[in-house]
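A single protein chain has been omitted; all remaining protein chains appear in their positions.
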Amino acid sequence: MTSLLQVDNLVKNFGGLTAVSNVSMHLDNNELVALIGPNGAGKTTLFNLLTGVIPVSSGSIVLKGDDGTFALNGKPAYRIAKLGLSRTFQNIRLFKNLSVLDNVLIAMTSRSKEGFIASIFRLPSYYKTEKQLVEEATKLLTIFELEDDMDVLAKNLPYGTQRRLEIVRALATKPQILFLDEPAAGMNPEETANLTQLILKVQHRFHITVLLIEHDMSLVMNLAERIYVLDHGSLLAEGTPDEIKANHKVIKAYLGEGE
Amino acid sequence: GCSTAKTQTKGNTQTGNTVKIGVNMELSGAAAGYGNSQKQGIQLAAQQINKNGGINVNGKKKKIKLIIRDNKTSTTTSASVAAQLTNNDKVSAIVGPATTNAGTAEIPNITKAAVPSVSPSATDPNYTKQKNGKVQPYVFRACYQNNFQGGTAAKFMTNNLKAKRVAVYADNSSDYGTGLAKAFKKSFKGTIVDSQYFSEGDKDFNAVLTSFKSKKIDAIYVPGYYTEVGLIVKQARQNGINVPIVGSDGMADPKLAQIAGDKNASKVYYTTPFSDDVAKSNPTAVKFMNEYKAKYHADAPTFSALAYDSVYMIKSAIESEKSADSVKIAQGLAKIKNFDGVTGKITINKNHDPEKPIAIEQLTNGKVSNSFNIK
Amino acid sequence: MKTNFKYNIIWFIIMVAGFYLMNTLILVGVINTFIENMLVTIGINIILATGLNLIIGFAGQFSLGHAGFMAIGAYATAIITQTATTPVGFYLSVFAGIVVSIIAALIVGIPTLRLRGDYLAIATMGAAEIIRIIINNMKITGGAAGIFNIPQLASWPTVYIMVCVTTIIIVNFIHSRGGRAVTSVREDEIAAEAMGINIFKWKLAAFVLGAATAAVAGSLHASFLQTISPNDFGIMESISILIIVVLGGVGSITGTFVAAIVLGVLDTVLQDFGALRMVIYAVALVLIMIFKPSGILGTWEFSIKRIFNRFKRKERVEQ
Amino acid sequence: MMLQVEKLVVNYGVINAVKGVSFNINQGEIVSLIGANGAGKTTILKTISGLLKPKSGKIVYENQEIQRQKAPKVVAEGISQVPEGRHIFPGLSVMENLQMGAFLIKDRQKVKQSFDEVFERFPILKQRKNQDAATLSGGEQQMLAMGRALMARPKLILLDEPSMGLAPIFINEIFDIIKEINNHGTTVLLIEQNAKKALSISDRGYVLSTGNVQLTGSGEELLANEEVQKAYLGG
């Protein structure tokens, strides 16, 4: 019973609206879990709570990571990121006016040991760390076939590529858990299929846990080992893809008849 | 070696048929209003001198060539303008700047170039002095320094107005207001009931005046310029404060009464070198005022008069030294005695301050109704 | 490693050459006091504007209070060198100015940097005004009259060296881990935080570094001009530094240099236009912005490395 | 022919986004544009509705060239767009958003009628009519964007990825609504990543790739086309 991430009775109120109500869930090591639910169900809000972008109203989030056990609620987003929770955003939030390489390097800053004095006076150690960082970033970019676009400004990338870059950037923080918010939105089926393969590859290669929100059922059903279904802020169902597909409540609230 | 270059010039010698006089003046920025009045005085003086043939330089009549540059009421620009005037334009003397701040900023450069400068209105007591207390060799002025005017006002309050409880309301955006206030407070024998400040550009003084009103005061001392003091007078009277209001030569301008409103401008006094009395008995002043009116269709303000005198002081220095070389002019300026100026008979003392009689004028219904001589 | 060393050496040579060029021109008399004045003013403006560009252009924090920190440096130097009239005294005063302005920047920055955009601008402007008004009412600062007869312990070589030093510090900072963190804050605070960047800390770092260089510029200003008054450090001064930054290109240090030079020269040339000078200046400002909305250089930077690479590529092609 | 686009070329600065695209739409049709990311679909729509100016080419709408006309004029001519990413007016209530849709319509009676029609079609909007549009969920915002466009009583409606980011259950609903709008006499130009759904309700379709039209045909033909299947239908 040592889940990597344990969420208990999480609640978020916006004024009168309860966007997330009493959600309990867990993520285990090296798992690939999906979070689905109708529009406005509170999926993104849940991500925001888990990654500290917005404060929780009540409930607890506990990480049992490699370096120990931490209560995440109440911690600022950057601390949570440093503890190994990294994410992408539903509305892409790249550093638009910076190059692809810089986007990735920035994600590595919080780990980098480069000192202020060393960089101001360009001591040899500065060049050494810089070189290491660039090498590491290049490696990551290569995995995602972005090595040729390293000097392109992020805003000039096609939409699908921007989504890929966001994933690279999230990986560059060396996360234990990766949260992906609608990674396939705006992609056509072919692109979605490619992305599916990529996510699998990444999960294996870096041994990370992935929680993803997606409305594209082809991707969800192909990838997820487990699925949580959220509706009106509460958990509606949890199970394997097959269980979820057959769940009447889920069909009624989310999947719809047909297909 | 680490030796670095230093620029070096030793005074500007005058050549050709003109005497070049530079004007380093606040023509834009916060003090532009004063600067432009002064520019008019300077131009009038130069025009007159040239019409009468020019300056007599050792027997030869030479015309004045004015080189007028704007310092934007900025210290940095003032320094740059001074450098340009002395180095590139090679002027023999400078008139300006109007403000102490811009004035002190030009001192290093004019001193390096050995070109004298006469400021019509820089009033800080230490303006003409070096750090060690010695006089700045190239710095002169045509106006009183603050201690003198502030002290005179204090005497006047006690002796003539018999005021015992006085409130001070001073402009604290330049040395002028604060300096006068300090001098006043030092020499005033009665009680300073309250001491408040306003800044240049302020338009609403009701709050402070209302608080003065409840304090049983005999008079208010308002060192500042007519732009703000005019409004203070107006608002004080409208607030029902009818005690005498005493100020300094920054108020000596016909605009004061216009801004305050004629009926409000009563029981208003100010120290000034440029009194109506003096003017009537002083042909130079009468002539100046008439010509000014003819040229600019307005009554001459004090600032124009001071600037006008500054030009004539330079002329007199050139003529007495029989040379228009800058170093000589500086020597001549230091020796001026009983110079017949619009603002009175001027003698330059060892601090390069002008000694001239001071008067206090009284306004009644916006017109000068009386003037007092304070010794 | 070797190539990096090469670029640094080239930069060093350029700086030394610039110094000797100027020295020679002064000795020969091509540069007189007037030009020297202009160059020093430009130099001081460069220091101010690079610091502000770090805050606005790189960290994306709209500060309108740069003149306040400049004032602190200026007054530190004016007051300290009154009694310590030696070069050592001057450097001591520079140091004191930096320390005080860092403290002030922390006091101002810790609360206000939580504000966004124009609200931050107004708050920093207010903070700078508070600094100025306090100075205006203190005895030791000479009140509204300010301080004059400040010994001239900084002449053009000092300014030149300080321009080099502050620029090196700021540019090196920008190209380091800190610089990247700071830029990410400008681009997207939420994303930056999600990448583990303590946005508040880095905003503050940029703000403090900018304030410290402003203090250095203030010290130089006071010592070179030998006179200062609170009115030199008002809102208009902050705005004129801002103008340099935007005109050169927000986010381009090279642009800041170019704009400071262009405006410095323009300002001196306009001295010949008398009362029209500010009118012409205003029109020029509007026109440059309309035709070059992202500033003279946008975000372009001069880079020796790039020139070298182009050179190499050409050689390769020619072979 | 209702709308005819001829050799349209559109640039963003130096970037050539649309490279000579031609297509047409007949009165009463549903026509789909499909194509990969960055193919230029959004750019074409923005050009039709007057937000962008083409480098060259013609757009003829009801026998009138409109490629130089400004957006408000184009709207007045009867073309409404539901933009990519919805672009509802945050800070304005749902009601006010809809009112904005009818900005150019002077006849109050007609506006009232449009309100009734929209509320009938999207009952959820009626429930939320006083809510700040910014706080609506994604699906609701999409409906609001459609409703707003319908308030202008357009003859031709341009839909840019109306199903993006919607839950499966809403996707079906949205396509039903599009068909219904079309049945009521509005011509539809539809852009979709969900090509399968789009083509299945379309009379005709065009396949774009990097700024050019590659393929065209009826909805069924394209659905059956192998290349299309491979590239856009995930099959």
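Letters A, B, C and D mark the chains as written, and numbering starts fresh at 1 in each.
The working rule: contacts are C-beta pairs under 8 Å (C-beta built on N, C-alpha and C of every residue); 3 or more make two chains touch, one makes a residue touch a chain.
What we mean here is this: contacts and distances are computed from a predicted model.
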Name per UniProt, for the chain absent here [options: "Dihydroorotate dehydrogenase", "Oxaloacetate decarboxylase beta chain", "Branched-chain amino acid ABC transporter, permease protein" or "Inner-membrane translocator"]: "Branched-chain amino acid ABC transporter, permease protein"
From D:Lys41, D:Arg148 or D:Arg204, residue that would touch the chain that is not displayed: D:Arg148
Among C:Ile103, C:Ile140 or C:Ala282, the residue in touch with the chain that has been omitted: C:Ala282
Of C:Val16, C:Val30, C:Ile140 or C:Ile239, the residue in touch with the unshown chain: C:Ile239
Residues from chain D at the interface with the omitted partner, ascending: 49-51, 70-72, 75-76, 80-81, 83, 87-92, 96, 99-101, 103-104, 134, 148, 152
Missing-chain contacts mapped onto chain C: 56, 62, 111-112, 114-116, 118-119, 121-123, 125-127, 129-130, 133-134, 136-137, 190, 235, 239, 242-243, 246-247, 250, 275-276, 278-279, 281-283, 285-286, 289-290, 293-295
Residues of chain B in contact with the chain not shown: 28, 30, 32-33, 35-37, 172, 194, 196-199, 201-204, 206-208, 210-211, 213-214, 226-227, 230-231, 234, 238-240, 255, 258-259, 261
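Everything below uses one rule, namely that only the chains that are shown with their structure count from here on.
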Chain whose Cα centroid lies nearest the overall Cα centroid: C
Geometric centre distance via CA averages, chain C-chain B, whole Å: 36
Inter-centroid spacing, chain D versus chain C (mean Cα positions, whole Å): 50
For chain D, residues contacting two or more additional chains: none
Residues of chain C engaged with two or more neighbouring chains: none
Overall pattern in which the protein chains touch one another (line/ring/star/complete/other): line
Each pair of chains that touches, named by its two labels: A-C, A-D, B-C
Contact set on chain B toward chain C in their complex: 4-7, 9, 27-28, 30, 68-70, 72-77, 79-81, 83-84, 86-88, 100-101, 104-105, 107-109, 112-113, 124, 126, 129-131, 172-175, 177-179, 197
Sites on chain A touched by chain C in the complex: 51-53, 76-78, 81-82, 86-87, 89, 93-98, 102, 105-107, 109-112, 114, 116, 119-122, 124, 126-127, 129, 169-170, 172-173
Chain A-touching residues of chain D, taken from the complex the two chains share: 34, 36-38, 135-140, 161, 164-173, 193, 195-196, 230-235
